[in-house]
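Inspection log for the structure reproduced underneath, given as structure tokens.
The complex appears here without one of its protein chains, the remainder shown in place.
Moving on to subunit A:
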Amino acid sequence: MKSILLNRLMQAVMVAWGVGTLTFIFMRTLPGDMAYRIAAGRYGQDNVTAEAAELVRQELNLDVSPWLAYLNWLWDLVQLNFGTSLISGAPVIHEVQHQLGHSLGLAFVAILLSAIIAFPLGVLSGMRVGGLFDRCLLIISALLRAQPVFVIGLLLILLFAVNWRIFPVAGFGTPAHIVLPALALALVLASVSSRVIRDSTHRVIHSSFYTFARVKGLSASQTFARHGLRNLSVPVVAFMGIQLVGLIEGIVMVESLFSWPGIGHGLAHAIFSRDVPMIQGTALMMGLIFVCLNTVIDIACYQLDPRGRLQ
């Protein structure tokens, strides 16, 4: 347990450095004069003049050499100083903290929804592999997985918000607002995890320990509850850890699509307005969310499966 946490902490440090450095390099290689873009972000597209850009350049020290800028940035990172937003002027850390809560909320609801969708469907089709239900589910999950998440989001908006007017189109505020973005993410996650659950169910219910539990005298439902669920969950939970990459990537698109004020939305905005410290801060935070969620998955696996603890 201790070694899992220590390992993940090391990984968090490496991710912070790696993600930070990459975004730094990418930002520097973007075409166009950064001072003009920032000035446009601040004063509006029509009010950008050479003087305004020059002022921005002076104020933000934009003409130092790349190496010096990188070292300055690295030193700030070590001190956990993420700088201030070039647009709003507020410290990045405050902005990110604010967005982080919203993103984690969305991610949590999406994972929960995907489990609620995928578990029963996966178990049902795993019980009868090759049956009608199993084959239908395969087609549906392949179709869903083949769509980019924003297409699914758009379809959900068209159906549930525009056509039937059950949920709001986009925005934030009431619990109803979270339903569509979370569902869009959940459908993508569930389309793959339901297949993993199906395979895992098939393997478990045909294993000798499952038959032996029945032969011991346990009923079918007792056997499933005692020996089925836990054993089939082990690979599924581990797989969800791998799926998180997709979740993080999906969050950027879904938050932008639904104007959800989370970290992905913040990242997209920061990129459009060349708000470099915000970009670095949000990208860094997404990397760290990834490590954190993986740690949660590790701990869940550790609790579920005693076999890994022996070494």
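Rule of thumb we're sticking to: a contact is a pair of C-beta atoms (placed from the backbone, for glycine too) under 8 Å apart; a residue touches a chain by one contact, two chains touch by 3 or more; residues count from 1.
To be clear about the criterion, contacts and distances are computed from a predicted model.
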item: From "Cytochrome P450", "Putative tricarboxylic transport membrane protein", "ABC transporter ATP-binding protein" or "Aspartate carbamoyltransferase", the hidden chain's UniProt protein name; value: "ABC transporter ATP-binding protein"
item: Touching the absent chain when the full complex is considered, from A:Asn231, A:Ser256 or A:Thr282; value: A:Asn231
item: Candidates A:Leu137, A:Ile152, A:Ala182 or A:Ala213 - the one touching the absent chain; value: A:Ala213
item: Subunit A residues touching the omitted chain (full complex); value: 207-209, 211-219, 222, 226-227, 230-231, 234, 304-307, 310
